[in-house]
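Each remark here refers to the structure printed beneath this line.
Up next is chain A:
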Amino acid sequence: MAEPILELRGLSRRFGALRAVDKVTLAFERGRVHAVIGPNGAGKSTLLNLLSGELRADGGSVHFRGEDVTRAPPDRLSRLGIGRSFQTATVLEGLTCEETLRLAAQSCLRSSMRFFRPSDRYPEVNARAERALGECRMTARRSARAKDLSYGEQRQLEIGMVLATSPQLLLLDEPLAGLGHDEALAVVDLLRAIAVEHTLVLVEHDMDAVFSLAAAVTVLVNGKVLETGTPAQIRASPAVREAYLGEEEP
Partner candidate 1 sequence: MPLSRRSLLGVTGAVAASSLLPRPARSASLAKIRIGLLLPYSGTYAALGHNITDAMKLAAHEHGDKLGGREIEWVAVDDESDPAKAPANVNKLVVGEKVDILTGPVHSGVAMAMMQIVREEQTLTLVTNAGAQAVTGALCAPHVFRTSFSNWQTSYPCADVMLKAGHKKVALVFWNYGFGQESMAAFKEGFLKGGGAIVKEFPVPFPSTEFQANLSELASLKPDAVFVFFAGAGAAKFVKDYAAAGLREKIPLYGSGFLTEGVLAAQGPAAEGIQTTLHYAEALPSAANKKFREAFKKATTREADVYAVAGYDTVNLLSVALGKVKGDTAARKELIAALETARIESPRGPFRFSRAHNPVQDIYLREVKGGQQRVVSVALKDAEDPAVGCALVK
Partner candidate 2 sequence: MTARQRVQALLCAGALALLAVAAVGDRFWLQLFGKAMITCIFAISLDLLVGYAGLVSLAHAAFFGLSAYALAGLTNRLQLVNPLLTLPLALAAAALAALCIGWLSLRAAGVYFIMVTLAFTQMLFYLFSEAPWFGGSDGLYLSQKPLLSILGRPLLDLGNRTAAYLFIFAALVLSYFFLSRLLRAPFGRVLAGIRGNEQRTRALGFSTARYKLTAFVIAGAVAGLAGYLDAALYGFVNPAELGWRQSGLLLMTVLLGGRGTLYGPILGAFLLTFLEHYGARLTDHSSALIGAVVILVVLFLPRGVAGLVERGGRG
């Protein structure tokens, strides 16, 4: 097995009496697409929010490239190289696609506490934004206001924002949710292209997409890891079948 880029050791988080994430131990390997699936309320989103620093863990730890980052806030994790996308595309209202990506690309500056030179006159920022624009396939829509984009385009832009921060690990929270068939195909295609050069953690409902993209799959049920394996192993697992019985086709 390759060296893990991100490791969770006994990670837990409760909401009142509910154990949303219960002693999860997992390793995500560098260079792979690793999907996390599970029925509604299994704790997938909570897990992702713990990894990206949006939520604070009650117990256990998270290690990114060997460093303990359990208590790091979201902005620090992003600077370390963990980028995340959000479930509901959270485009920045009032900004165009290009401006949005340039803002994300500003993260390559040591600090954005710069007050005089306009942001479009930083060559390295421009280059990064341009690259991300291409990678998320939005070059043609660069001057469109983010809120005027179609839902699928907003998702692409969302992924582009993550890419512009040059992450080593991408946490993607249901990138296909709510998309039509054609839009979903475009995003899957985009993810496949990104996966060539990046490590992806994918939380997703769409099983077809998961099994076509992922090299490893973890099934989460009631906050606990039910099983981890290759797509073929997961498909064949009786326990997984049982957990999903009557809910979704495995």
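In this section, a contact is a pair of C-beta atoms (placed from the backbone, for glycine too) under 8 Å apart; a residue touches a chain by one contact, two chains touch by 3 or more; residues count from 1.
Regarding candidate selection, all candidates are chains of the complex that A comes from, given by their letters.
Small disclaimer: the values here were computed from a predicted structure and weren't measured.
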**Prompt:** Touching chain A in this complex, which is it: 1 or 2?
**Reply:** 2
**Complete:** In the complex, the residues of chain A that touch candidate 2 are 52, 54, 73-76, 78-79, 83-84, 86, 90-95, 99, 102-104, 106-107, 109, 112-120, 122, 125, 146, 161, 165
